[in-house]
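Up next, subunit A:
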Amino acid sequence: MITLQNINKKFGKLQVLQNVNLKFNAGECIALIGPNGCGKTTLIKSILGMVLPDSGDILFNKESILRKFEYRNNIGYMPQIGRYPDHMTIGQIIAMIKQIRNSKDILDEDLVKAFKLDKMDDKQMRTLSGGTTQKVSATLAFLFNPDVLILDEPTAGLDPLASEILKEKIIKEKEKGKLILITSHLLSELDDMITQIIFMQDGKVHFHRNINELLESTGEIKISKAISKILKQKSHEQDH
Partner candidate 1 sequence: MNRIIKIVLLDILKNKIVLSYTFVLALLSWGSFGLEDNSAKGLLTILNVILFTVPLVSILFSTIYIYNSSEFIELLLSQPLRRKKIWISLFAGLSIAMILAFLLGAGIPLVINAPDASGVMMLLSGCLISAVFVSLAFLSCILTRDKAKGIGVAIMFWMYFAILFDALVLFLLFQFAEYPIEEAMVGVTALSPIDLARIQILLHLDQSAMMGYTGAIFKDFFGTTIGLIISFFLLILWIAIPFFISVRKFNKKDL
Partner candidate 2 sequence: MKILLCLCFSFFFTCLHSQKIEVGKNRAIKTIKKAIQLANPGDTVLVYKGVYREGNIVIDKKIILQGIGFPILDGQKKYEVVSIKADSVTIEGFKVINSGYASLNDPCGIKIYNKTGVTIKENILENNFFGIYVQKGIGCIIKNNTIKAHQKQEQRIGNGIHCWKSENLQIVGNQVSGHRDGIYFEFVSNSIIWRNISKSNIRYGLHFMFSNDDSYISNVFKNNGAGVAVMFTKNVKMFHNYFAENWGDAAYGLLLKEISDSYIIGNKFIRNTSGIYMEGTSRVALSKNIFRDNGWGMKIQASCMENEISFNNFIANTFDISTNGSLVLNHFNNNYWDKYEGYDLNKDGIGDVPFHPLSLFAVLTENNPSAMLLFRSFMITLLDKSEKILPSITPDNFVDQTPEMKSLVL
């Protein structure tokens, strides 16, 4: 569904993405993991068109997205830190995005209800806690029933209850056959959701594997264990 071909990106002298080639298919739930500053967010922003790659191409449904915008109709994005105009209220933000999208499709307001946002309609954004802001972000991402969901650290800052609600929602959407892209460094959270995993380091893709295959090859049950095993192996190889 989304294909990244030879993506390179530099910020000044810093090479943030280096020859990234990836392919994401519908119905998958893909975890994008890696240490801080490895280029996860940049990768996501490239897909969203917020960061323009220096070279390479990104295809969405086999069409290049560079200098296009319509494809974003099919993407719901939840940023790592949702930043919204301070003086707008939750209700205004949601209404505004609805206005901008001007979508005629049926809206998915599950999360509005689940997070009880409809009861806080006239709270200003700057008065909200980080967690509540994340709830708004999540709601906005799912609101228009997009084919692709890009979630940047979705559960960071959410309380366990809300976190659970969101997870359930993600699984539900995955089962509908949507492509879900999650970045996270909390590997433990991902266990029961994801089908594929991408590990990035220093702007490069270390590996891209199916979960089942990964667990089998390492003989572990938990993803976090499996990954650390692989990493150890790799560094071992490098040492030699």
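As a convention for this text, a contact is a pair of C-beta atoms (placed from the backbone, for glycine too) under 8 Å apart; a residue touches a chain by one contact, two chains touch by 3 or more; residues count from 1.
Behind the choice of candidates: all candidates are chains of the complex that A comes from, given by their letters.
Because the structure is a prediction, the values reported are computed rather than measured.
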| item | value |
| --- | --- |
| Of 1 or 2, the one touching subunit A somewhere in this complex | 1 |
| Touch list for subunit A against partner candidate 1, complex | 11, 45, 48-52, 69-73, 75, 77, 79, 83-85, 87-88, 96-97, 99-102 |
